[in-house]
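All protein chains but one are shown in place.
Moving on to chain A:
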Amino acid sequence: MNLILLLVVVVAAGAVLSVQAAINGRLGQTVGVLRSSLVTFGIGALVTALLIFFFEPAHAVSLLDVPKWQLTGALFGVVYMIVMVGAVPVVGTAVATVAVITGQLAMGMLIDNFGWLGNPAIELSGSRIVAMVCLALALVFMYRSNARSE
């Protein structure tokens, strides 16, 4: 796929994600984070199963054939959710957000650089570092703007 098109799709997915987070946040406030997440995951699983049933082409390898460690992705998501439920009231949303993004980007860079987990190794280049600095600065400006409007 064309790189620019792919990037547009990813940015759009980020926007979709924040719409989803907003809807789920409302739901979480009334029924609790575990129940709202179960709704999201349950409906997500059903929708994906329907899509597979009608659209996914056959593959030589199935989920049951790959090494089991490759299936542990969901564990990280659920652990993340539980940690955030416990930690956000104590450390505050702003600190928690910065800590999560820091961990995300640091681990992302490590996996990319060394090609861990079967990913293609992508060396950390100057432009990638500058991109990360730009994002960090953007978040600082967002934070200052949000802090002022309160």
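Here is the rule we use: a residue touches a chain if its C-beta (ideal position, glycine included) is under 8 Å from a C-beta of that chain, and two chains touch if they have at least 3 such contacts; residues count from 1.
The criterion applied here is as follows: contacts and distances are computed from a predicted model.
Visitor: Just go with whichever of "NADH dehydrogenase subunit L", "Cytochrome c biogenesis protein ResB", "sn-glycerol-3-phosphate transport system permease protein UgpA" or "Transporter family-2 protein" UniProt uses as the name of the absent chain.
Guide: Missing chain, UniProt protein name: "Transporter family-2 protein".
Visitor: Provide the residue numbers of chain A that touch the chain removed from this figure.
Guide: Interface residues of chain A facing the absent chain: 1, 3-4, 6-7, 9-27, 30-32, 34-49, 51-52, 55-57, 59, 61-63, 65-66, 69-81, 83-84, 86-87, 90-97, 99-109, 111-112, 116-120, 122, 125, 127-128, 130-132, 134-135, 137-139, 141-150.
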